[in-house]
Structures are given as C-alpha cells and as structure tokens.
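This is the structure I have questions about; it appears just below.
A single protein chain has been removed from this complex, and every other one stays in its place.
What follows is subunit A.
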Amino acid sequence: LRKNLEDFTGPRERSDLGFVTFDITADILDGKSDLQSIFDWNVKQLFLYLSAEYSTKNNALNQVVLWDKVMLRGDNPKLFLKDMKSKYFFFDDGNGLKGNRNVTLTLSWNVVPNAGILPLVTGSGHVSVPFPDTYETTKSY
C-alpha cells in the first residue's frame, strides 16, 4: 500500500488546520497482500480509513481520521485513488501542525464479519507528511 501527498496549513482561529492531498493504492503485489484476500466467507465488509498520527507540545498522541470508505463484499477490491482531498477537516487541538515533521499517515481497516469478532487491522506501509513552518494564506483547497 503506497501513499503520496502534498500539504500545507492554513490559519483557523486558534487551531491549526492541515490540508492534505493523497493517493492510495492497494494493488496485487504477490497475489497475497491485497485486499481481496481479506474477504473470506465470513467477511461482510471492510471499513477503510486513513488516519494521521502525530505528537505535539499540547498532546503526546493525536490521531485524526482524514478519509474513510466502506468496501462491501463484492465491491471492486482494488483501490487506485489519486489526488484525494481529506474528507474531514484536519484540525489539530492547538497549533501543533505548524512545523511538525513527524505526521504519519496510515491506512487501516475494520473487518466487519457476518457474525463474530470485529478486528481492527493496520496496513503495512505508512507515509510521513512534514508540515511547513509557515501558514499558507494564498493557496486554495
């Protein structure tokens, strides 16, 4: 699973708001590590989500879900998303995005069975997004 992205921050009242665009690719590498192999007889759907994780002065750990998608059994299991904007506002609790070099994006999914356990799985492959030191006032999103 690979992600590429560009980003900038804009000032919003008292909290930093981050803007991220990303690509998500889930493809067949060796026939085993793709999403299709997760859909066995007891899997009803996958709830996929892209989350950003980082630390700030204010908070030791922050996690923000930027994007999510429901993939039902039978849907096309290949993901080739390019230039996606985040579905939800990427607000920090404070001003910890400015100059933050260590924001990591990870793709995870919740396996929803027809009946049984509900596991949360994190995909392998995560990408670091460094945020610039200044606020962006001219770019539009």
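The rule is short, and it goes like this: a contact is a pair of C-beta atoms (placed from the backbone, for glycine too) under 8 Å apart; a residue touches a chain by one contact, two chains touch by 3 or more; residues count from 1.
As a working rule, contacts and distances are computed from a predicted model.
J.: Name the absent chain by its UniProt protein name; which of "Cell division control protein", "Phospholipid-transporting ATPase", "Signal peptidase complex catalytic subunit SEC11" or "S-phase kinase-associated protein 1" is it?
T.: This omitted chain is identified in its UniProt record as "Signal peptidase complex catalytic subunit SEC11".
J.: Touching the missing chain, which residues of subunit A?
T.: Interface with the chain not displayed, on the subunit A side: 44-45, 47, 49, 51, 53, 58-65, 68, 70, 72, 88, 91, 93, 108, 110, 112-118, 120.
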